[in-house]
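Missing here is one protein chain; the remaining ones are kept as they sit in the complex.
Naming follows writing order (A and B), and every chain is counted from residue 1.
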Amino acid sequence: MLTFLAKRILSGLVLIALIPSLAFVLMRAGSSDVARQILGQTASEEQVAARAAALGLDRPLVSQYLDWAGRALRGDLGVSWFTNEPVAQAMATRVPATLSLVIVTTIIAAVIAVALGLAAAYYKGWLDRVLQVLSIAGFALPGFWLALMLVVWLAIDNPIFPATGYASISDGIGAWARSITLPVTALAVGAVTATAQQVRGAVRDVLQQDWVRTLRARGISRGSLIFKHVLRSAGVAGLTVLGLQFIGLLGGAVFVERLFAIPGMGQVLVTSTAQGDLPLVLGVVLVTTLIVVIVNLVIDLGVGFFNPKARLS
Amino acid sequence: MTDEILRVDDLVVEFPQSGWRKPPFRALKGVSVAVGAGETLGIVGESGSGKSTLGRAVLGLAPVTSGTVTYEGRDISHLSRRRRRELGNDIQVVFQDPYTSLNPSLTIGDTLSEPLTQAGISGAEARRRVKDLLDRVGMPADSVQRLPKEFSGGQRQRIAIARALALEPKLIVCDEPVSALDLTTQQRVLDLFIEIQERTGVAYLFISHDLSVIRHISHRVAVVYHGEVVEQGDVDKVTTAPDHPYTQRLLLASPVPDPIAQARRRAERQAVIRS
Partner (left out) sequence: MSSEFTAVLPIGKPARKRGSVVVRALRNPSGLVAGVVIAIVFAVAVLADVIAPYGAQESDLSRLFEHGGDGHLLGTDGAGRDVLSLLIYGARSSLIGAAIAVGVSMLVGIPTGLIAGFYGRWFDQIGTWISSAILALPGIVVLLAFRASVSTSMWAAMLVFGVLLAPSFFTLVRAAVRSVRNELYVDAARVTGVSDARIISRHVLTIVRAPIVIQAAMVAALGLMIQAGLEFLGMGDRETASWGQSLNEGFQNIYRADHLILWPGLALGITIAAFALFANALRDALDAADAPRTPPAPPEASSVDPSVVPATTGDLVSIRGLRIAYGSGDDASEVVHGIDLDLDAGKVVGLVGESGSGKTQTALAVLGLLPDGGRITAGTISIDGRTTTLTQRISMLGRDIGYIPQEPMSNLDPAFTIGNQLVEPLRRHLGIGRREAEARALALLERVGIPEPERLMRSYPHQISGGMAQRVLIAGAVACEPRLLIADEPTTALDVTIQAEILDLLRDLQQERGMGLLIVTHNFGVVADICDEVYVMQMGVLVEHQAAGDLFAEPRHEYTRALLGASLEGGPSRRQREKEQLR
């Protein structure tokens, strides 16, 4: 088990080191006129050159990178070129909103999808067919289109939920819950249907295994068979799917945050991309990579729990 | 034994094991056997004995760590891909599983003409040969347009035999070719093997875990246990009055389809175990 984990941690560290570095190189290499962008068209050549020097853009790429990497390791991610806000601070205030959306959606999706997928695989019949149709619908309808419809219907035409804005938990659970209901619903529809379909497939495969029949021949209770044995074996696939969904939801959150004006990482990414505010973009890339690596590690731990072969060999 | 066409000397086959610092797995620990022209050498052993590895090494599908495989005087232990191709005219194979030894998405005609195309024969000549091959194994001519899934296990094995015969080889390695077939089918396919051998003089390296099958088809027998040949000799000797205790155990472990004879054999076996 230890070697298994050690390999995965190493892999994760390589990813954390590699991706943001790659992003950094690409960004610096491609941005010659950032200073111009910041100061606008009216600034003079000298002003632009001075700003470029102040931002360190005229030094060789390698030294810029080492500089940045050194500071990043100490937690200093630089400063936004447009708002002068420290990037690390900007991330710290935005991450909770995004994580609220993604984590809540994942939990809801997990519960509903496992129940649906399990039932569809076990009872078959009409439930199975309904799930099939739903999963195609869920895949085909773009999440942000659905979110748009939700906003129009439940926030503008019938103002039940707030159309925009985010209330953090510290403002009260009720307000927080109301502010994330519509965005979570929009995100959850796609996540639930995709996950349910995978869970159904995994459970169906497990149910066809010989050992399930033999366990039934031993006379164990149906509850134990399904919830102790079958779910454990389907757990690997289910967990992997959930992990993928979580990552996908990080992407989906970008759209949903824009639609509902929620101050999360996605919103920062969109605005800083439009403006060319590279330190912020880099900050989002770094934090996203970190989250991805952590999620994958958790999944690997879970897989090890579900699958003794992976754990012991 | 008639003229030797295949000779295996001190063959060692090792496979690397996953996980670092684990020593490689020795499937064969120095095996020596020989096959005469037009004869059948039976290789009998249980699972994990290395019998299949021996066959695969002769075919070039398993790596030779040390020792030699000699065919008609030529060392074929480490042939290049191109040289192997030329050898395809002489050494062929029939595998155990009739369900996966034929590509399920190719028609029988495509599967049978593949070796012919390899040898540069195509067109009308290839078609004629394919029809002839099907004839020889007792399959109808319209099989060429059909897919493997339309045939039963025994019928597919016949087609696999036809494929092996396409280039008129001198030696066929048969890796448990009847183990996956029903009893009545086994008998017919074995008879087909024997008939082909008598007609064309091809030699067989016949691998099986079933001693009675080996006895039925082999002229000489080699018994493999944990990667070593523990006994080798003429079929009558090895399968009736073997010397080695493992061969004796093998013999006594096969149940006889006769209650009285089986009770006797069982008593004999249990006596051997107790001693």
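Everything that follows uses one rule, which is that a residue touches a chain if its C-beta (ideal position, glycine included) is under 8 Å from a C-beta of that chain, and two chains touch if they have at least 3 such contacts.
Just so it is clear, the model here is predicted, and its values are computed rather than measured.
Enquirer: Which of the visible chains would the unseen chain be in contact with across the whole complex?
Expert: Across the whole assembly, the hidden chain touches A, B.
Enquirer: In the whole complex, not just what's shown, which of B:R7, B:K29, B:R127 or B:R146 touches the removed chain?
Expert: B:R146
Enquirer: Which subunit B residues would touch the chain omitted from the figure, given the whole complex?
Expert: Contacting residues on subunit B, toward the hidden partner: 40, 46-47, 59-61, 81-82, 84-88, 91-93, 95-97, 100-103, 105-107, 111, 114-115, 118, 139-140, 142-143, 145-147, 149-155, 160, 163, 167, 181-188, 190, 194, 209-213, 215-219, 234-236, 239-240, 249-250, 252-262, 266, 269-270.
Enquirer: Taking the full complex into account, what residues of subunit A touch the chain not shown?
Expert: Residues 11, 15, 18-19, 23, 26-27, 29-31, 136-137, 139-142, 144-145, 148-149, 151-152, 156, 209-211, 213-221, 224, 229, 232-233, 244, 247-248, 250-251, 254-255, 258-259, 269-270, 272-274, 276, 278, 281-282, 284-285, 288-289, 292-293, 296, 306-309, 312 of subunit A touch the chain that is not shown.
Quick note on the criterion: only the chains that are shown with their structure count from here on.
Enquirer: Report the inter-centroid distance (CA atoms only) between subunit A and subunit B in whole Å.
Expert: Centres of subunit A and subunit B (C-alpha means) sit 55 Å apart.
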